[in-house]
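This is the structure, below, for whatever I ask next.
Missing here: one protein chain of the complex. Every other protein chain is in place.
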Amino acid sequence: MNEWLMVLLGTALVNNVVLVKFLGLCPFMGVSRKIDSALGMSLATTFVLVLTSALTWVLEHELLAPLGLGYLRILGFILVIAATVQFVELVMKKNTPELHQVLGLYLPLITTNCAVLGIALLNAQEGAGFVPSVLYAFGSGVGFTIALILFAGLRERLALARVPAAFSGAPIGFITAGLLALAFMGFAGLTNH
Amino acid sequence: MGAPDTPLFVRLSRLLKRWGAHPEGHKYPAAGTEITAIPLPALLTLPLSQHVGAPARPVVAVGQRVLRGQLLAEAAATISAPIHAPTSGTVTGIAEVPVPHPSGLSGMAILLAPDGLDEAVEFHGADPFTLEPAEIARRVAAAGVVGLGGAAFPAAVKLSQGQRTPISTLIINGGECEPYLSCDDRLMRERAPAVVDGARIIRHTVGAGRVLIGVETNKPEAIAALREAAAGLEGIRVVPVPSRYPMGSAQQLISWLTGLEVPAEGRSADIGMLVHNVGTAVAIHRAIRFGEPFTKRVVTVTGGALRTPRNLEVCLGTPAAALVEFCGGLVDTPARLVIGGPMMGIAVNTLDLPIIKGTGGVLALSAAETGARREEGPCIRCTSCVGACPIGLLPLEMAARIRGGDLGASVDLGLKDCIGCGTCAFVCPSKIPLVQYFNHAKGELAARERSKLKQDAIRELAEARSARMEREAREKAEAAARRKAERERAKAEAAAKAAAAAAAAEKSASEENTA
């Protein structure tokens, strides 16, 4: 139990998927203008992360590993992830239009998100078990959510600030992201104790 | 003064009220001078829009001779006010002239050349306490009385509003918190009985229980005069309030006197309060007791660049330049000319503007008084404006959103409740024109509302048109079909006839044959 908590905490904060591993930077910069859309994006990403890490675990351990096709991992994973996301979107649109309104816009964006593929590949590399894999993905999703919402909040404030023309827009966004990443480095100390 | 003393909770609640600013008063020397009437100018300019609401509609023709008190322009809508002739004379024109307005634009006005005879129409006064409240409201509306505290909202609309919602307390606003201005002060000192009588008339009209007259403590003579006038009258109390800007705002005065707050996006009447300015009370007193329409007001003419500051009673439509001239003219080139008070008034370039119903002052400020103009600096987030805002809004955050173009977000922060008093801009150390941001945003939102309404109307028109086109096309097609059918029928009939004729001919032929 304690170990699982450590996995969650470790992935969400210490090894934050965005700010420490630098995965999923496109949505981090792209969908962080408003807190509302940032929340939708991070919820959708967390959902897809958990779902696909479970599926790719099955793919890895039931198909690729037994057949010794480890070198096709990336290809296979992309295939499965993309198909899953599309399928989920179709089902969601039909059966739960309300949920689709919240997440649907972001689902296709996540299809080829490097965070999703990266977490799946990391899980496979580590050879983690099924439950730790899913937990690891969930923790990463939480970490992504924290990072994205913090950053969106900062950017909402930045939009009101008077930024020198040379820095306004994306440049000040990158600087802020860098500072945020620096701040997250502080969590590295957590693991030693 | 039979009213109970101020309740404890109200006094305690005052301890928490830290809003506002204390600008230099500059009330004297003008406040020390008696109200003086000034001679008639050569031409009176009476703008049709001297009030909040629709501009008045002229009812006189060019060249027509009019008498004092005669109706020149009638109220054009529910929220509008009529305009009367301040003296007898000839209407020389109805034209577009410069009017006191922050835009500096021109507006339509009736030009009246006084003939110096000052002949008046007959006025019909009445005892207000024998009149029905609705009749009083009607007479006040007909007299063209508007709120004289600065907003110039038609007074009768507020009176009839009081008949729809129960009013418990009538507050007479003698705050006059704007620096420099002392016209209300002089009015209270010299015409206290009229103020109190006006208050009694309004109380009778709206059925309020008590009357509170709030006067800032920097006007001790006015307080004394009003107390004397109100002595022995049941339910009328004169309450000194601290001198602080904007104490003269209705909401601030209500909350200070009663401890109650006007709800967000609500009106004073929502909590049973009605606020009228002392000048309005006097005007209502004149309108009801003597039947006189509102054509004259007291104006403070002052400022460091003026020779002898004083309070003048002038006819509406008198050019501001005539007032300045009567006060001995300018001793110095003024750094800024202001119509109204220095906080909420209008900075103007010329004094060639008429005095209108809402004009309380004409200021010629010297460079020493205005101070050096500084460029707007960046916001340092000191929150001086937050502490100063009498409504408790966040001016810095609202202005930042307006600057960023997000008007909706500033409305979420309470832009609609901003009273535009300018305290935030006054206290801002970076000299950010905060109140201009809010005025801009409010105007922009109103303009969008207008364009949306127009768009809806246009959509209806377009739909009506396409429906009409369809109907016309259908009718045309039907008519064509009918004509075609008729033609066919005629043809068929003709054919039948021909056939019958042929048959008959054949028959007769065969008969002949047989015969």
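Letters A and B name the chains as they come in the text, with residue numbers starting at 1 for each one.
Going forward, contacts are C-beta pairs under 8 Å (C-beta built on N, C-alpha and C of every residue); 3 or more make two chains touch, one makes a residue touch a chain.
Here is the rule we use: contacts and distances are computed from a predicted model.
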So which of "Molybdopterin-binding protein", "Phosphonate C-P lyase system protein PhnL", "Ion-translocating oxidoreductase complex subunit B" or "ABC transporter permease" is the UniProt name of the chain that got left out?
"Ion-translocating oxidoreductase complex subunit B"
Sole residue of B:P193, B:G259 or B:P433 that reaches the chain not shown, by the stated touch rule:
B:P433
Full-complex contact with the absent chain, from A:G76, A:G139 or A:G173:
A:G76
I'm checking contacts with the chain that's been left out. Which of B:V331, B:A447 or B:A499 qualifies?
B:A447
Contacting the left-out chain in the complete assembly, out of B:K17, B:H101, B:H204 or B:R267:
B:H101
Kindly note down the residues of chain A that lie in touch with the hidden chain.
33-34, 37, 63, 67, 69, 72, 75-76, 79-80, 83, 86-87, 90-91, 93-95, 97, 105, 162-166
Tell me which stretches of chain B touch the chain missing from the display.
49, 55, 99, 101-103, 105, 107, 375-378, 402-403, 405-407, 432-433, 436-437, 439-440, 442-444, 446-448, 450-452, 454-455, 457-459, 461-465
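Basically, only the chains that are shown with their structure count from here on.
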Mean-CA-position distance for chain B and chain A (Å)
57
Using the touch definition up top, name the residues of chain A that touch chain B in the complex.
159-162
Chain A-touching residues of chain B, taken from the complex the two chains share:
378-379, 397, 400-401, 403-404
